[in-house]
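This report refers to the structure that appears directly beneath it.
Every protein chain but one is kept in place in this view of the complex.
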Amino acid sequence: MNVEDLHKRLTSAMAGRYLSSKDVTGIDPLSRTDIELIMDCTRVFKLEFIPSGEKKLPLLQGRSIINFFFEPSTRTRTSFELAGKALGADTINISADSSSMNKKNETLNDTARTLNAMHADCITLRHSSAGTPMMIARMIKAAVINAGDGMHEHPTQALLDLYTIIEKRGRAEGLDVVIVGDILHSRVAGSLIRILRKFNANIRLAAPPTMLPAYVERFGVKTYHDFDEAIAGADVVYALRVQLERSAAAFIPTLREYSKRFCVNMARLRQAAEDAIVMHPGPINREVDLSSEVMESRQSVVEEQVTNGLAVRLALLSLLIRPREDLAKQTRLTGRG
Amino acid sequence: MNVEDLHKRLTSAMAGRYLSSKDVTGIDPLSRTDIELIMDCTRVFKLEFIPSGEKKLPLLQGRSIINFFFEPSTRTRTSFELAGKALGADTINISADSSSMNKKNETLNDTARTLNAMHADCITLRHSSAGTPMMIARMIKAAVINAGDGMHEHPTQALLDLYTIIEKRGRAEGLDVVIVGDILHSRVAGSLIRILRKFNANIRLAAPPTMLPAYVERFGVKTYHDFDEAIAGADVVYALRVQLERSAAAFIPTLREYSKRFCVNMARLRQAAEDAIVMHPGPINREVDLSSEVMESRQSVVEEQVTNGLAVRLALLSLLIRPREDLAKQTRLTGRG
Partner (left out) sequence: MNVEDLHKRLTSAMAGRYLSSKDVTGIDPLSRTDIELIMDCTRVFKLEFIPSGEKKLPLLQGRSIINFFFEPSTRTRTSFELAGKALGADTINISADSSSMNKKNETLNDTARTLNAMHADCITLRHSSAGTPMMIARMIKAAVINAGDGMHEHPTQALLDLYTIIEKRGRAEGLDVVIVGDILHSRVAGSLIRILRKFNANIRLAAPPTMLPAYVERFGVKTYHDFDEAIAGADVVYALRVQLERSAAAFIPTLREYSKRFCVNMARLRQAAEDAIVMHPGPINREVDLSSEVMESRQSVVEEQVTNGLAVRLALLSLLIRPREDLAKQTRLTGRG
């Protein structure tokens, strides 16, 4: 499939459909229709663009994307950068380490105005404070994508996880999904729970009591302190990362004890559904989050998640930074400024 | 306006006119004619390119620009990077943090030769020692742009400030410009005073005695320790940044005392000319350099300065790294090697 055909396929997937917001700041503000549009575009990128051997689909020629990361990241930033470049956009990285904005205590307010005045088309933003991307998004014309804000949301991770589940199991609805690990401090879990609820999956959370949010059952999820009980018959086993470098240690007696009770190993995986898939947002602590044996097993889809992350970001950038003629149409149709 | 028309407009603004040097290392070495050429090109970029919706004007296709920053910077580096990419150039960032050149105590002499041997077309350089860009410029074939050297010069900031003043007030000549803050340690003030003198503005400097250079009156500027006296009737109020992160504290009794006497607030602004504009190089210390109320007022042109910074850098890169056919002509006309 050549570039022209890909362009047609993508245009057809997007035809007449627009996201309801100029930004993706979290899963909460996205409607089910929004997410279905993102899934449809992701599918074109995953199944037709990436395997085509064509490396460039210059939908965003001349557009500029600023990857603004106040926390270190390799995986997410590289994924956004590869996606932006594949679409022909210019990408610029600003990291907190090198950022004088950070060191100089500039208010986020002023940072947002500065980025706005530089006429970038899209800002991907990672920040340690929950809510920062929403605040910035309200103040600037550029599209804002939340690339992780504090312990709040990480919507592109949840979108790629949903895509992976649907790709592997045909649907999310009615599936039994067990999420295991430090739910309380995880923005990955925050966004994943939100998106799975929108798609009517049955959610089970397995964690030590110190790693579970209080009253979380009100959101229609089941909680377990016994992972063996939680995993029984599950269709999807989603292991979170124990944040060894953070204060996780404060919440669990010892790593050995945690691993003994919550590590996804082969014995436990056999209690899940026969065709259960194992997921992890990466990077993995082997023998803590997952055993190496599980990681190497045919049930692990961890590498596929990385490729799907590229596909989701290609889809989001295409949808949020549409070519000018499309944008004119969009404004006409929806009255967006 | 499409790319072809923009190219014609820009070529016409530049027609037969060349900067007198291959570098922009400071305001001092620029003639008034040089600065007028830069202003004319900046105007085309600001008024015709940026609002056109065209994001690329591939004047510098295949040229390479190295942004070599020995001090952290977000604003200036991002502005240069966006400008270079919009003109189709390849941009490469080297920061002091990651630079082994820095850590390995390589002499600047050898660094310059290395960059020269890599055949880059332009080096933008920020360095903590005054004079470094001039030294490097003499040693290499590539164009060098000083992006800030110690407490000496920051010429692209002064050029964007002059452009902003002319854009907003029609001219610089005869205007009363008050600069307030840490004049002594500010390269922004260093370059701004130089450029305003070339364009015959009336310059007033307001600062505590510890923040004013000695004998500065010899350069035809007026100095004030009382900001209220200095601001009366001013056409332009230019607030500098108190370098909280540096040793500024050593030069002022307390921040509260400084703010009380030198912060640009609404009460003070009312003493300036009715249509006075308020400028700041960013990032802003709110309630120290400027009050939030002033920042949000219609007299503040701080965001416009950021956009003009992009336009000035587009102009400078275009003038310094001209397409080959132009360069041949330039060499023929002026005998430059």
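We just call them A and B in the order they show up, numbering each chain from 1.
One rule holds for everything that comes next: a contact is a pair of C-beta atoms (placed from the backbone, for glycine too) under 8 Å apart; a residue touches a chain by one contact, two chains touch by 3 or more.
Keep in mind the model is a prediction, meaning the values are calculated, not measured.
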Of B:52, B:116 or B:202, which sits in contact with the chain we cannot see?
B:116
Among B:27, B:44 or B:66, which one is in touch with the chain left out?
B:66
Could you tell which one of A:50, A:108, A:232 or A:255 touches the chain left off the display?
A:50
Touching the missing chain, which residues of chain B?
61-64, 66, 90, 92, 94, 97-101, 103-107, 110-111, 113-114, 116-121, 324
For the chain that got dropped from the picture, name the residues of chain A it touches.
50, 53-56, 72-75, 78-79, 81-82, 85-86, 95, 97, 244-245, 282-286, 302-307, 310
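Here is the rule we go by: only the chains that are shown with their structure count from here on.
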The C-alpha superposition of chain A onto chain B, two copies of one sequence, needs a rotation in degrees (nearest 5) of 120
For chain A and chain B, let me know how many angstrom lie between their CA-based centres, rounded off.
39
